[in-house]
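For this view, one protein chain was removed and the others were kept in their places.
Each chain carries a letter (A, B and C) given by its place in the written order, and its residues are counted from 1.
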Amino acid sequence: MLLIREFENRVRDRFADDEIPGFVHLSQGQEAVAVGACGALAEADYVTSTHRAHGHSLAKGLDPEQLLAELYGKEPGQSNGRGGSMHVADLEEGMLGAQPIVGASVPLGTGAGITAQVTGADWCGLAFCGDGSVAAGQVHEAINLAATWTLPVVYVIENNGYSEGMTHDEQHNIDDLAAMAASYGIPGEIVDGQDVEAVHETVSAARERALSGEGPTLVEAKTYRYRGHFEGDEEPYRSEAEVDEWMAERDPIENYVEVLAEREELEGDELTEMRADVEAVVDAAVRFARDADEPAPEAAYDDIFVDPAPDVQRHRNRMKKDGGVSR
Amino acid sequence: MLLIREFENRVRDRFADDEIPGFVHLSQGQEAVAVGACGALAEADYVTSTHRAHGHSLAKGLDPEQLLAELYGKEPGQSNGRGGSMHVADLEEGMLGAQPIVGASVPLGTGAGITAQVTGADWCGLAFCGDGSVAAGQVHEAINLAATWTLPVVYVIENNGYSEGMTHDEQHNIDDLAAMAASYGIPGEIVDGQDVEAVHETVSAARERALSGEGPTLVEAKTYRYRGHFEGDEEPYRSEAEVDEWMAERDPIENYVEVLAEREELEGDELTEMRADVEAVVDAAVRFARDADEPAPEAAYDDIFVDPAPDVQRHRNRMKKDGGVSR
Amino acid sequence: MSAEELADRQTETRTVRDALRDGIREEMLADDRVFVMGQDEEDGGSFEVTAGLHDEFGFDRVRNTPISEAAQVGAGVGAAATGIRPLVNLSFSDFIGVCFDQVMNQAGKLRYMFGGASNVPLTIRAIEGAGLNAAAQHSGTVHSLVAHLPGIKAVAPGTPAAAKGLMKSAIRSEDPVVFFENKTIYERRGPVPTDEAFTVPLGEATVERAGDDVTIVATQRLLGEAIAAASDVDDVSVEVLDPRSLYPLDTEAIADSVKKTGRLVVADESPLSYGFHAEIVTRVLEDAFWSLDAPVQRVGVPDTPIPFAPSQEDEVVPDADDVRRAIRRTI
Partner (left out) sequence: MSAEELADRQTETRTVRDALRDGIREEMLADDRVFVMGQDEEDGGSFEVTAGLHDEFGFDRVRNTPISEAAQVGAGVGAAATGIRPLVNLSFSDFIGVCFDQVMNQAGKLRYMFGGASNVPLTIRAIEGAGLNAAAQHSGTVHSLVAHLPGIKAVAPGTPAAAKGLMKSAIRSEDPVVFFENKTIYERRGPVPTDEAFTVPLGEATVERAGDDVTIVATQRLLGEAIAAASDVDDVSVEVLDPRSLYPLDTEAIADSVKKTGRLVVADESPLSYGFHAEIVTRVLEDAFWSLDAPVQRVGVPDTPIPFAPSQEDEVVPDADDVRRAIRRTI
């Protein structure tokens, strides 16, 4: 959680200084969901994510340097600069990909579940999605398919109360999205998304169900995002007081520090050391990302296919040709 | 109900004799849903339907002659022969259209609800859809939208137990589809789809809710289709015994006749007369459809747009041109 | 707008964004059946085109929707068929895939397959184009797909005047229209007639720059790039047309220009294969075969998704240099 928080602090600042191009969506405030859920998974489990993917990516084990370099659009970035903040994947770490088409993370997670089931694997899929996304048809279809086929998948709705500038009531006619589980005949669990241990426990149980052949679970984690929908969002739709209250009362990191302290599980300077470590890691990531090379422009024609199609080269060559009429 | 039953008997026979082209889906066994639901509506209310639309169309007041002529692909057909069995609409009678893209009937019904709401109309929309259709994303989106906006719409799922040759369990992980109402925070009613009065009552209440501003209702009518998915279906997926049992025990017409007889509401030859009337009507419809003209081939270029696009004529003229190179 | 079209009209300078908003607002004032919906639409939508309209017209006329493009368009069709005139904002045009069935099978075919029983006066806004480093799923140009669909009209204006004039025509049209806006030209400025009765009919191209040697048919952002390239190449007299409507397509205006110049460049941000360009080329070939003096040239995206890295986005997204080279290749 400390790493995500600090990583995104840098993203926020570097973006504000125009070092990071494109659109960036921060997950600050929601760290406990990413860490609690991914912490409950094995390395082999696959996670699918959304436009708000930094937390999930780091929690699933992606390298902060590569991730930040990707946000910078640099060559050693996670997607070689091809994807940016909204498109990162690392199949070795079980990060099947961020999907900024709202809802698209969910069928992809279901697909991982199909592979797991038909190959008899001992891993499962977990799809993160937002509260707004569950209005999207493909989410409904994908959960229904998984329920009908008893696939090993866990669906985690991060309910942060907003979809862009739209409120929960503008998107849904129910208070708890976990109630949607009734459509699929699967368990619907509500968990405090600010409590990392609660999330961990709930997702662990859901993973257990998945692996033991009992099918999918829908988990609704109630949480909150501190930053705007995207960096630059003027947030006309909520008050500063609301944000301040969540930060003051419900911060997943502060509260967990308190819990650990009470339990005497944080000794002496441990926290200070951890913070320093994290600082060092993200400082290094910023240096790495800044110093990295831009990808070669010509590499823009790679990776469209495994077996390249001649059409791309054809068009490219024609477009780049100088000079007179060819006969 | 008698009219629908007999109309579809003729469709079955005329199709078997190759008089009717294309694909035809009969609704026999499901007549009480169409009649009960449409009977609860006013003329101004709009109905949307599916590939299995004959019952809904007749119950909403469409002319059997025009409807059958449409199935024959004839000029005076309901859609001037342009649509066939799967595409009939009559906005004057409040039949907003059959939609064989599974699920598509539902957003259209929601759309009627939007018009009703924003114009302050005193009518509502009613969307029929099948049990298989509720797996489709657009159904979910459309009901969620109506629930969120409190639109005056009634959704009627005709649960006949099959989707093409697929069974309920291959499509859903819940027994009662009415349970999906929990996702939308709206009432979900289960009704015996073989009991026309029960359907009438349930839909009347749902319409009442819609018109009084309380929003949509999801009605699941449990029913059964006697014929195959389409005419010609070999039905490997179910036993003859199953069909026979429904016909013997649960026939909506026979059972209603019994009820009425018990109540002494069917006097003397009334039923015989009604049957004779219906016979006469459908006989006339067959004659009308057979004798009607085919639509002019050139009319195939009409009605694409209200304000025609020159592109269609351009392509047509070029394609039809005989002879040598133009200079 | 061409000098010709603007002659004798009083104009004011507007951006594309403001011109679009003016067009929508005027139609909303004129016809209370016009109903606007989209995600975050009450705050003006993704690029603030409809900013202020919710305050002015209220929830009954301007509404936020759930993230449900299929329902937005499908219900839009149902609402259009039953008496109102929805203007649905899809935001990024890349999202059109989510509701493609409703565009293709409902909006486009309803009237036809019901034998003319119902009109579908629906307008769908979709925001296209690369250049903001928004990567593969937020930078696409998808209008070639929509222009291919029977029963749908499609427009993609390149100037503020065309933006306003076509928006008014689209909203008034009894047929479904998909209105493509390029996100990088919202700040493009130009003269717009002040007369409220001003509209641009669907299906009319304009000559944005007159010339004699080469015809460039250029859309949206590339209209500006083409005009820049034309000015650069001062030894060649270049005529630049904005087709404005993709369907119906003003074949005559384009063919007439090529009959004069004998040379054709088509500049559009669609992927090249099976894209906008090929239709223009083929229409010209059909109508002006004997006038063509050189192979035609296509300027577009060479069938790549749009990459994120600025260095790569610049590589695949065409600009004035590409148009300039294409002009040279025809001479």
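To be clear about the criterion, contacts are C-beta pairs under 8 Å (C-beta built on N, C-alpha and C of every residue); 3 or more make two chains touch, one makes a residue touch a chain.
Worth saying up front: this structure is predicted, and the values here are computed from it rather than measured.
Hidden chain, full complex: it touches shown chains A, B, C. When the full complex is taken into account, the listed residue touching the unshown chain is A:77, out of A:64, A:77 or A:252. For the chain left out of this panel, the touching residue among C:35, C:57 or C:112 is C:112. Between the chain not shown and the residues C:26, C:94 or C:315, the one that touches is C:94.
Along subunit B, the points of touch with the absent chain fall at residues 21-23, 73-74, 77, 79, 81-84, 86-87, 99-103, 132-133, 135-138, 163-166, 170-172, 236-237, 294-301, 304, 309, 311-312, 315-316, 318-326. Mapped onto subunit A, the interface with the missing chain covers residues 46, 48, 77-83, 87-91, 96-97, 99, 101, 104, 106-116, 118-119, 125, 137-138, 141-142, 144-145, 148-149, 302-307, 309-311, 314, 318, 327.
One chain is missing from the display, and on subunit C it is touched by residues 94-98, 100-105, 108-109, 112-113, 135-137, 142, 144-145, 147-151, 246-247, 249, 270-271, 273-279, 281-282, 285-286, 289, 294-296, 298, 301, 303-305, 307-308.
As a convention for this text, only the chains that are shown with their structure count from here on.
Geometrically, the chain at the heart of the complex, using CA-atom means, is C. In this assembly, A is the chain whose CA centroid lies farthest from the centroid of subunit B.
Distance between subunit B and subunit C, defined via averaged C-alpha coordinates, is recorded as 38 Å.
Subunit A and subunit B have Cα centroids lying 43 Å from one another.
In subunit A, the positions touching at least two other chains are 135-138, 170-172.
Shared interface positions of subunit C, i.e. residues touching 2 or more other chains, are given as 66, 68, 70-71.
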